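Note that this complex is displayed minus one protein chain, with the remaining chains in position.
We call the chains A and B, going by the order they appear; numbering starts again at 1 in every chain.
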Amino acid sequence: MLTYITRRVLASLLILLGASFIVYMLVAYSGDPLAEIKSSNSPSKEARIAQRTEALHLDVPPALRYFIWLGGAVKCVVPFVGQCDLGVTLQNQPVTVALSTAIPTTLQLVTTAAVLAITIGISIGIVTALRQYSTLDYGVTFVTFLFFSLPIFWVAVLLKEFGAIKFNTFLYDPYIKNSTILLISLVMGLLWAVLLSGSWKRRGITFVSAFAVTAGVLYFLSVTRWFSEPSLGIVVILVTGVAIAFGSTVLFAGLRNRRALYSSLIMVGLGGVAYYALQPLWDRATLWLVIGLGILAIVAGWLVGRFMGGYDHQQSSRAAMLTSFGVSGLVLLDQFMKNWSRYASDPHIRQRPIATIGAETPGLNGDFWLTGIDKYTHLVLPTIALILISLASYTRYSRASMLEVMGQDYVRTGRAKGLSERVVVTRHAFRNALIPLATIVAIDIGALIGGAVITESVFSFKGMGVLFLNGVRDHSPNPVMGVFLVTGITAVVFNLIADLAYSALDPRVRVKA
Amino acid sequence: MKIRRLSAGVAVIAAGALVLTACSNEPSDNASASPSASSSGAASTTGGTVTVSETNEFFSFNPSTANGNTDINSKISLATNSHLYYIDDQLKVQHDDSFAKTEKLSDDPLTVKYTINEGKKWSDGEPIDANDLVLAWAVFSGYYDDAKTDDSGEVVSGASYFSYAGSTLGLGLTDFPEIGDDGRSITLKYSKPFSDWEVALDLDRPAHVVAKNAGLADAAALTDLLKNTPRGNPDKPAKNDALKKVADFYNTGFDSKTLPSDPELYLSSGPYIVSDVQEGQSVTLVPNKTYDGDQTPKLDSIVMRTIADPSAAITALKNGEVDVVSPQANADTLAALEGVPGVQVHQGLQLAFDHIDLNSTGVFKDKNVREAFLKTIPRQAILDAIITPLDPKATVLNSVLFVPAQPGYAKTIETNGFKDFVEPDIAGAKELLGGKTPTVKLLYNINNPNRVDAYTLIAKSAKEAGFKIVDEGDVDWGSRLGDGSYDASIFGWINSGVGVSGVPQIYGTGQSSNFNKMSDKAADAQMSELIQTIDPAAQEDLQVQIEQKIGATFTTLPFFQSVGVDAVADRVKGIDTYNPNQNGVWWNTWEWTVDDAS
Partner (left out) sequence: MTTILENTADVPGGKPVLPEKPEETRGLSQGQIVRKRFFGHTGAVVSIFVLAAVLVLSISAIGLGPIPGWWKYGYTETPALMNGGHPTLQLFPFSLGEHPFGQDRVGRDMFAMTLRGAQISLFVMIVVGAIAALVGVLIGASAGFFRGKTEAILMRFTDMVIIIPALIAAAVVAQAAKGPVLLAIFLGLVSWTGMARLVRGDFLSLREREFVDAARLAGASNSRIIFKHILPNAVGVITVNTTLLMSAAILTETALSYVGLGIQAPDTSLGKLISDNQAAFSTRPWLFWWPGLFIVVICLTINFIGDGLRDAFDPRQKKLNVRRVKESPDRPDAQGVPALVNNAPSGPSSALTSGLYQNLDQPADGGEGNEETHR
């Protein structure tokens, strides 16, 4: 194993060296970084040319210049040699400094998007695989392909227009027209009817009830001006919590496992108690407090499951942990919602909360809640855009993987020995379908670190994508190489992780030592 | 995005430089498309925040250096400093009497005295005095430079000390200033008259900070060092480590993309002071508490946000995230801005114009071929395609030195001959060519739609006259300018709006920005006379004569003056007109107020 890893790492180093040389040459020969100065009528033209020539070593031929760069870059990995030196940008900023601000920005942008795209994509993929060639399958295929085919800046323009500008204007007076309610309810009704297939009668009932529930909820939200002063309240939290409890029990243990169900329900109850007990704490909330409470909730779920669960306590623990996590999420969400109107009326926001540019509102000095909401309002649109376009691949992958697994002999065996379909799907098929996905996800995450060039430009995020793009535009190799180094290393590392994860998950695959 | 090439490539660098046309004392046409808000008097509210969208990223607190001299650095510096002069939206040089006094003591020899008012302080409490002015003079004059460079720009001997973005032409004519007894004034004596003396010197970075960071005791020590150093002589370079240290800190010490931990690096002498910088994203300005001049700030804060994509900026304006945008104007952005509710759109003519340059070498060595080519250019059609949708009243620009709003314009178009080339004269061109079919390589910026459109129209028309056009559209057009790899080039010039010292730089024989290598001995002589002429009327006469000679060479032809546009949310008061110079809306930040009731 160790030899394998060492060999892989050494090979990767060589690959990185080779690729970095090629990339450097390509950027160096892509154009003249002095062009903008040369075309100017600045009186200090000569001085500027001389200065830039010196800063970027333009008097050295590119092939040799690469080694100057490499000499600096090597210092980053060799300890005790000295400072990391990746050269400077055209504005005389060290690339290391530029990277140190670009990397967090990019991570912030892509992390949520990646997690959500993977979760949603895999869920949809699994469901469509279970319903292969149903209306749902065709619909989802069409929609995901459609999203995949949309240029992202196109999506961004539409999202900004409707998700931000129109929505913010709607928030001034959050009253939903009856015709709109009707339309949305119809769509929701149809969606549910397609989702929960069955006989026509069953579909009809699904449609009618979904329609009615949606219409009712929307009407309620509309008349109570919920959108400008949103909150969940204890009732919604408890009801949703019970639903989560049932859901997670079904997923992990099956409803017949009463102990698991009771564990989950206890967690809902505890969540309700915490809802009131924690109120005084919220004013002084910090990120660490919230994370700590979240961990506490999960630990509590595990304990409750452990004590309630009897001999199969793992199932109960899992169900209780998931429920507990869900309920605490709801409690937290409720707190954020309670701070929403305070955020919206801040003089920096002026009742237009959803943002179209940047990562945060400059000058907004708020507590944990306000900055949290601020992050959310800035990230929501780019995240949606990224999810939409990357949904297709995850959906297709997981669908194909699930289909493959469902055709395996052991699934048939499982059914044949009388296991319920739930057990077959969740225990036997689902987990095995996830194995190949694990590698895809690992490799994708490696790629995502490179940032989303277009998304970052359109939404004015100053992440690695923009740093890279500006470097390419200015024909300035240093920032390009800086980003390349980060992405190259992550790609190599995550490839390795993917391979190792694969052999860990699938015992049939072994790595050669 | 690509439209920005002109501003990114040329404007940014040209900012602060004194370039071509002589608009010094004349207002340009500021006709607003929509009447400006009836706000000027009514707005008296204080507080609030104004957010301005800008294209470029802030990265230096010192815009006087060659590296830091970009539009946005200059704008932030403008709002956070007091100035010996500033340029208003009518392109008039203004003086802030509450800060300093500028007096011209005599015309011959030209002598100017600058006095900073008593009690003026930097935001750290240190007084602003003659030491600061001496440092500024040392930088702006290039007095100590003794570097010799070879053709490639490599320094072969000596050293260039302060890296100054502007021209050292004017203050280079002065000797070490005489410091007044009050310690707050300096007097400069020019060895020759200098046309642009009024905008030659301004307050720069605090001398005490530069001194301290260069290892000197205080600002007075810096002044002594400067005083005791003789004028640099390239033939006899002298090594001066102390000065080098000062210059090195001055050149790079104020560069920072984030808020420096040392507050001395962003001291303010003006109404506002920087309070926060988010790298590449925003700069926040708040009122400077130590400021006691007339330009009292009225807002709680001004936030500059960098939005590179013009469409994104307009969307942000629509969404209320920014209050002021100044995108590149084209028919679509203008229509989009006019569609935004609650916004005032100001439109005006920029001090930039697109033109075509013909080399006087290669296929265009023959003057007749040049004239024939100019005859084919459909200037009216180019105007109709690019500018008329923005400004229906626009006319073809017929001068490279004046804009139509100036009195000199009417005079010069009678003599410079440009007005003969409004509509294409294919027959005339064919006649001049006499059956020849020259091949013309036409260079333009492929990423600028205006240039592409102009190219398309020119190529079509020139082909009719028998020219063969080779499309040399290039993203890297800038580095090719002047390298002889093309015969004609379409690009734009931008000027600062004041001064005439830029004229020889573009049209003088052998000058660095004379890309088409046009040369006229008589014009050269008149240009050197021009920059020594102080009287505006005489300047104008000379320019008319120079332009006549430029026109006669058939090497250049202006197309149109670019249209500029900015849009301001109704809640912001104090931005009432379009400001054509490179400071854009930022020239009067102290007058801005917010009225959220509207």
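Annotations for the structure displayed:
FYI, contacts are C-beta pairs under 8 Å (C-beta built on N, C-alpha and C of every residue); 3 or more make two chains touch, one makes a residue touch a chain.
What you see is a predicted model, and the numbers here were worked out from it, not measured in a lab.
Shown as candidates are A:G189, A:G271, A:G326 or A:G488; the residue that touches the absent chain is A:G488.
The omitted chain makes contact with just one of the residues B:D332, B:D570 or B:D595: B:D332. In the complete assembly, the contact with the undisplayed chain comes from A:I454, out of A:L34, A:V95, A:A285 or A:I454.
For the chain left out of this panel, the touching residue among A:F67, A:W154, A:F220 or A:Y410 is A:W154.
Although one chain is not drawn, the whole complex shows that of A:L159, A:L332 or A:V472 it is A:V472 that touches it. From the options B:P237, B:P389 or B:G466, the residue with contact to the unseen chain in the full assembly is B:P389. By the touch rule set out above, chain B reaches the unshown chain at residues 1-2, 310-311, 314, 330-333, 335-336, 339, 385-386, 389, 446-447, 449, 452-453, 455-457, 460, 471, 473, 475-476.
Residues 4, 8, 11-12, 14-16, 18-19, 22-23, 26-27, 29-31, 130-135, 137-138, 141-142, 145-146, 148-155, 157, 161, 197-198, 250, 386, 389-390, 392-394, 396-397, 400-401, 403-404, 406-407, 420-422, 425, 435-436, 439-440, 443-444, 446-455, 457, 464-465, 468-469, 472-473, 475, 480, 483-484, 487-488, 491-492, 495, 498-499, 502-503, 506, 508-512 of chain A touch the missing chain (whole complex, contact as defined above).
Quick note on the criterion: only the chains that are shown with their structure count from here on.
One simple way to say how far apart two chains are is to compare their mean CA positions; for chain A and chain B this gives 44 Å. Those residues of chain A that touch chain B in the complex are listed here as 31-32, 34-51, 53, 59, 91-93, 97-98, 101, 157, 160-161, 164-165, 168, 347-348, 350, 352, 354-360, 362-363, 457-460, 462, 466, 475. Per the touch definition, chain B reaches chain A in the complex via residues 1, 8-10, 12-14, 17-20, 48-49, 51, 57, 59-60, 66-67, 69, 149, 152-155, 160, 163-169, 252, 255, 257-258, 276, 278-282, 284, 301, 303, 305-309, 311-313, 315-316, 318-321, 475-482, 491, 493, 502, 505-506, 512-513, 596.
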